[in-house]
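One protein chain is absent from this view; the other protein chains keep their places.
A and B label the chains in the order they appear, each numbered from 1.
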Amino acid sequence: MSALLEVEGLRVTYRGDPIVDGVDFSLTPGEAVGLAGESGCGKTTTALALMKLLPSSLKQSGVITLRPPEVSEPINIGKRTEAGMRLVRWRHVSLVFQGAMNSLDPVQRVDAQIAEAIRLHESVSGKEVRERIAELLATVGLTPALGHRYAHQLSGGQRQRMMIALALACRPSLVIADEPTTALDVVIQAQVLQLLERLRERLGLALILISHDLGVLAETCDRIAIMYAGRIVEIGQVSSVFDAPQHPYTKRLLDSLPLIGGRRGLGDPIPGGPPDPGEMPDGCRFRPAARTPPSGVCLIRPCARRPRATARRVTSRPGRSGRPPRPRRRWAHDLGR
Amino acid sequence: MSGEQAGAAVEVLAQPEFRDEPGTVRELLLGTWRGRIGLAVVGIFVFMAVFGKAIAPYNPDASSLDVLAPPNIHHLLGTTENGSDVLSQVLVGARVSIIVGFAAAAISAVLGSAVGLVGGYFGGWTDRGLDALENWFLVIPTLPLMIVLARILSPSLTVLIVVIGLTSWAGTGRIVRAQVLTLRERAFVERARALGAGDGYIIRKHILPNTLPLIFANTVLIVAVAILSEAALSFLGLGDPTRISWGTMLENAFESGAPSAQAWWYVIPPGLCITVLVLAVSMLGYLFEEHVNPRLRENR
Partner (left out) sequence: MSGRWLAGKVVAALVTFAFVLVFNFFLFRIMGDPTTQLAKLPQSTPEEIQRLRHDYGLDKPLLGQFADYVGDTSRLDLGLSQRSRQPVWDEIKDALPWTLLLVGTGTLLATLIGSWMGVVAATRRGKKTDDGLLGFSLFTYAAPEYWIGIILILVFAVWIPIFPTGLQVTPGVEFSGFFANAWDVAKHLVLPATAMTLMLLGQYFLIMRSSMVDVLTEDFITVKRATGLPWERVVRRHAVPNALLPLVTLSAIQFGAVVGGAITIETIFSWPGLGELSFQAIQDKDFPVLEGTFLVFSAGVILANLLADCLYFYLDPRVQSA
């Protein structure tokens, strides 16, 4: 099965400083990939770069190829002009933001906003638009009456579903969700995640889910990529990354998650923060913060990839092949299932 | 400001948070090109205000037969309808604008801060009353109010300063009150109170230092408004009749038919001085305001 999305060497710079520095990954149709990392590591920038929505002060380079099933020719996003991108946006790739008040225009009724998106890409009659909207709203569990409201008249969960309905309006094959559950309480969070899961199955939707919440990603995604300081430091199947993390940063992230029934007390915080894009260290970016002293490999960039039996990629680490996988940890959300 | 050292336990536990460090005003003024230009221009006008009389080539009130003459070697900016030297009048006129501008702004700052502090800190009916008063002052059109007050009293420099000061304080009051309201609920104030500090102490040592930068930035902008107000009042004939100001120059120019006589040398300089001075002061005011409220910086 050919990849739905292929990203090679994506770079985003701001006045010469790298915000995203050489990101590679791919997506097969219907697959869900999570993008994890702390604030400022470049997750949202990567997402916006995929749709070429970055402000003009950010310069983007790299090859991004999209192969939606219904299109014969692959779409080379990197080479598309703004006018060309407008045909791709929403029709093949769409976006779901945090459901905060301001993801929807506050002074326009919500269904009008969905209608606007539909009309941009298809010529449909007024009646058809209304039917489509009702169908979309039903899919996400909302009534047409709710669609006639303004954004501030909806609850947080309703707003987020509305965003999802909007994202599906033109039947894209890929949806990028940027922190879709961060502003919601846990109960609504679960509902929204379940909704996304159902939609993926029904519509064969591929999903890039961005979050700093590893629990959310573990539940929903097939594969997960960990980002740090503009690079993907580890990427692989969710189970193998969580069970046997290879990169020191991943390990520290997982270590910092509190376990139910585990040791009490403050975890070991990762010192400082990610390096400033203007002052990136040479070699492995995590070296200054790593607990274990770096080996010579860490000073070379980029370091060689080590293909492993579990098809997982790890960068800038001295090889530790042959180590037995660690016993499976019990995560807090596991107990809830 | 942050020189409050942790001497007594009280100080340590009730350490307030400061947004400013000492010397930043200097940094802003001398370190940024906006600050430097603003400072230079204001400096020039202050110099004119102080030494205007001394460096003026002629006595500004002296009349001559050379009426409404265009610029020439004897009179670099021409003459007025009385034959007085325009340049001398412009130089001397700076004094009124500078004095009234700064003095009125000072009064406005003191009044506004006092009202904002008392109302914001003590709350309750005091606050509501003062707030109503403030809102009223904000709604009332200022120039008519100033006109009425100035007309009732007989015009003089002091009257101008008082009238402008009394009508411009509401803006500062509102800002100070908002700031005090947020500060009042902060942890360090509660701690200080728990340790037995009285209201006066808290206001003096904790609330006021955190509000002063805000008051300062706002007052600079009020200086600009005060200068414009003085000019307008003088233009309408309510200025100090014994003094020359740029506003009275424009009044005289207009009354004596300078436009019809195409006496541009009489009309342009005083107005230009007002404009340039107000621009420079405003520029400094916005500079300070951005420093105090960093959010403004991003959206500039």
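Criterion: contacts are C-beta pairs under 8 Å (C-beta built on N, C-alpha and C of every residue); 3 or more make two chains touch, one makes a residue touch a chain.
Computed from a prediction, not measured in an experiment: that's the story for all the values here.
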item: Options A:Val12, A:Ala49 or A:Ala117, residue touching the unrepresented chain; value: A:Ala117
item: Residue of A:Val107, A:Ala145 or A:Val187 touching the missing chain in the full complex; value: A:Val107
item: Which residue of A:Met51, A:Leu66 or A:Leu253 touches the chain not shown here; value: A:Met51
item: Sites on chain A contacted by the missing partner chain, in the whole complex; value: 48, 51, 53, 82, 85-91, 94-95, 97-98, 100, 102-108, 116-117, 120-121, 150, 152-153, 166
item: Interface with the undisplayed chain - residues on chain B; value: 132, 135-136, 138-145, 147-149, 151-152, 224, 228, 231-232, 235-238, 250, 253-254, 258-260, 262, 264, 267-268, 270-271, 274-276, 278-279, 282-283, 299
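Here is the rule we go by: only the chains that are shown with their structure count from here on.
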item: Chain A and chain B: spacing of chain centres that average the CA atoms, whole Å; value: 53
